[in-house]
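What follows is a short report on a single structure.
A single protein chain has been omitted from the complex, and every remaining protein chain is retained in its original position.
Letters A and B name the chains as they come in the text, with residue numbers starting at 1 for each one.
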Amino acid sequence: MITATAPAKTEVNYLNCEHGLKSWLLTGDHKRIAVMYLIVVTVFFFMGGLYAAGIRLELATPAGDLFDSNTYNKVFTMHGVLMIFFFLIPSIPATLGNFLIPLMVGAKDLAFPKINLLSLYIYAVGACFTLWALISGGVDTGWTFYTPFSSSYSNGYVITVGLGIFINGFSSILTGLNFIVTIHRMRSPGLKWFRLPLFVWAHYATSIIMILGTPVIAVTLFLLVLERGLHIGFFDPAYGGDPVLFQHMFWFYSHPAVYIMILPSMGVISEVISTFSSKKPFGYTFIAFSSVAIAVFGFLVWGHHLFVASQSTYAGLVFSILSYIVAIPSAIKVFNWTATMYNGRVRLTTPMLYALGFIGLFTIGGLTGLFLASMGLDVHLTDTYFVVAHFHYVMVGGAILGYLAGIHFWWPKMFGVMYPETPSKISAWLVFLGFNLTFFPQFILGYMGMPRRYHIYPPEFQVFNVLSSAGASILGIGFLLPAIYLTWSLKYGKPAGPNPWGSTTLEWQTASPPPPTNFDVTPVITKEAYDYSHEEVLDIG
Amino acid sequence: MDSTVETVIPAEAHHDSSAVRHHFSTAEQQKDSATIGMWTFLVTEIMFFGGLFLAYFVYRQAYPAAFASASSKTNLAIGAFNTTVLICSSLTMALGVYFASIGKKKLLILFLVLTLLAGGAFLGVKAFEYHDKWVHHEVPGAHFDCEGCADPGHASLFFALYFGMTGLHASHMIVGFVILVILIFQASKGRYTPEWYTPVEMFGLYWHFVDIVWIFLFPLLYLIDRTKERLF
Partner (left out) sequence: MEPRSFQLFPDAASSIAGQVDSLYAFFVLVSAFFSLLIAFLVIFFAYKFRFRPGIIPAGNTDDGHSVGGMILEIVWSVIPLGLSMIMFAWGASIYFTESRPPADSMEIFITGKRWMWKVQHMEGAREINELHVPMNRNIKLTMTSEDVIHDFSIPAFRTKADVLPGKYTTEWFQPTKPGAYHIFCAEYCGTKHSGMVGTVYVLNQQDYQDWLARGSGEGSMAEQGQALFNQLGCGNCHPSLVNNYNGRAPNLAGIYNNKVTLKDGTATRADEAYIRESVLFPQAKIVAGYDDIMPTFSGLISEEGMLKLIEYVKSLSPQVNSAESAPSKPVTDAAAEQKAGRNPVNPAGKK
């Protein structure tokens, strides 16, 4: 019932209530913590992007002429490590999740604000270790750290990076823990589970994975560090160990980790598609349960990374069939999102463009995952560029497009200003087109047999590599532009009211930017989250 | 436009006690949140130790001779003593929580101190065991030379897991030790009342968990498969 006619920025909000560095660095306010996370993950995204630029520049020619082999190996390793652990996994949960979950459940903050701040500092410490390793010379094991190369042969800073990721994992665990307790106990009166927005369901499922999976990568890296430091022999056959045990333990986390990366993005998509179709999500219950199903089944498929790694055929069969089953909930979601648009009132704003792009690219990414789940086909395709293309379709075409959709969608809420619509639409198209040009040729390269992590390749692979590198330059511009115009909008953007999009969820019922305690009065919920049946809601534009 | 929301309670109105943080609406909500939070944390710890248990089971199944002979090098009497001490410390901790709940400050402090002493005893004995292993060249690494171990190429795996698992457990105990000191200090200042003794109770959960992990470690590392000759 907030009719904001005056710009919200002149009122007291979480940004202007206190000033000074200390008020930020010692804050308990989830919104300020979210903004600080936004800054650091963006920094790491661009660092990872610089390494990607290095990779694509090198791969434009068949010879290894830009980097020597050791340097190239470090470049792709750091690209993977920074992008996965320091960008993708925290991205949506730590920025949008932190900001929005208390708002969406009608609470004043997360359950444990100090632990939220601790989470940020733990991330920073992990990041420092990794940056130190980078500056000292980097690590060249691939982000997968397979033994015995990483434990006994690599000359890189494996222990330092291993420790950096180990520490960073606790940031993830604490975020997940905070979300679970908040969603269970901090919902405002009347907010039953099935009245929660799908963004919250998505983060609940993500948090389950974070708390169950991350400790396993922690202990795996702990053992790797011990092995490398003390030559103990957990994973090195020279000391009696088994290198495939490392792979099992590593992928037990790292497969569910990809669902940590995509589920929050799917949560964003549910919100964006619903808002910009002015319609409640089709099959809300199915989408909610699909999120949980993905989280559960996601823990049962890790062996599909080991089909050619000497895993037994029978184990492989089980993992293969489960990998198909885990794909079904994602398919259900894609169909439900599409059906949401039917009979809707569709507005092609920038977030909606990113969301529709997500649907297309995630569908291709998910379908190509099915190629890899098929054991007979995986023998040919594994360890080739087909896999690289597949995971970039889901991680960039899926997770990052969802992240950008969310950033644009909630930008007015977070900062009280609108982003400029024309540059943002241009960027969205550049990202979509640049992305496809970069990664579609890689499917072809993969079937032809081009292995991963090669910087010298036979000449018949060059044409598609050049296309891919050309696409990467367009994609890079597409990613750079938002950094520029979003920063510009902080000072020059048009002021935004509490609900510029005509959305129905709770966060839009308070000022933009929100006051420090989120709501002036604690909301009491009497209806489900998406109710577009009222005239006022539908008559925006 | 937002028909889902009705205004009812002004946000700052309720405080059940001064110990309720501002973002909670009732003390009960705060306590529940702490409890769910601690249990969730303990689940993550199960997964953390779980990786080591997995490695143990995989290697034990692959190299039974090595594991049987290496596990006979652990000192059963010392291990049993440590197990008893730790179980007793769980008892003293549980009693501490009970006395906190009924407001008996002196007894709370007494039992926290007893728990601390038991924990300290456990850690001291562990340090002695580690030293003993070092002296007998049973620490994996450059100086490993286990005398009388069958299949020495794989026996070092048992010792690696021994140190890894008990070391991780010991580090959890050290953290617990530090927190106990803080709790004792706070308790002596009268911070814990029957209305609010949540930190004591939550720490109790943590301490019991650490105890339970040991109860799994002890049979796996000290009891099973040991050949009959060695008790000392």
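Note that in this section contacts are C-beta pairs under 8 Å (C-beta built on N, C-alpha and C of every residue); 3 or more make two chains touch, one makes a residue touch a chain.
This structure is a prediction, so every number in the text was calculated from the model and none was measured.
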Review point. Hey, which of A:17, A:230, A:331 or A:524 is the one touching the hidden chain?
Key: A:331
Review point. Which residue among B:24, B:49, B:63 or B:111 touches the omitted chain?
Key: B:63
Review point. Tell me, which residues in chain A touch the chain that this view leaves out?
Key: 64, 69-70, 73, 140-142, 144, 146-149, 153-154, 237-238, 240, 242-244, 277-286, 307-310, 313, 316-317, 320-321, 324-325, 327-328, 331-332, 334-336, 338-339, 341-348, 356, 359-360, 363-364, 367-368, 370-371, 373-380, 382-384, 444, 447-449, 451-463, 530, 532-533, 538-539, 541
**Study point:** Absent chain, residues of chain B that touch it
**Key:** 63-66, 150-154
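In this text, only the chains that are shown with their structure count from here on.
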Exercise for review: Starting from the mean Cα coordinates of chain A and chain B, work out the distance between those two points in Å.
Suggested key: 34
Review point. Which residues, counting only chain A, touch chain B once they are in their complex?
Key: 1-2, 107-113, 173, 177-178, 180-182, 184-186, 189, 211-216, 218-220, 222-223, 226, 230-234, 239-242, 245, 249, 499, 502, 504, 506, 508-509, 517, 519-529, 531, 534, 536-537
Review point. So in the complex, which bits of chain B are touching chain A?
Key: 1-11, 22-25, 29, 32-33, 36-37, 40-41, 43-45, 47-52, 54-55, 58-59, 62-63, 140-142, 153-154, 156-157, 160, 164, 168
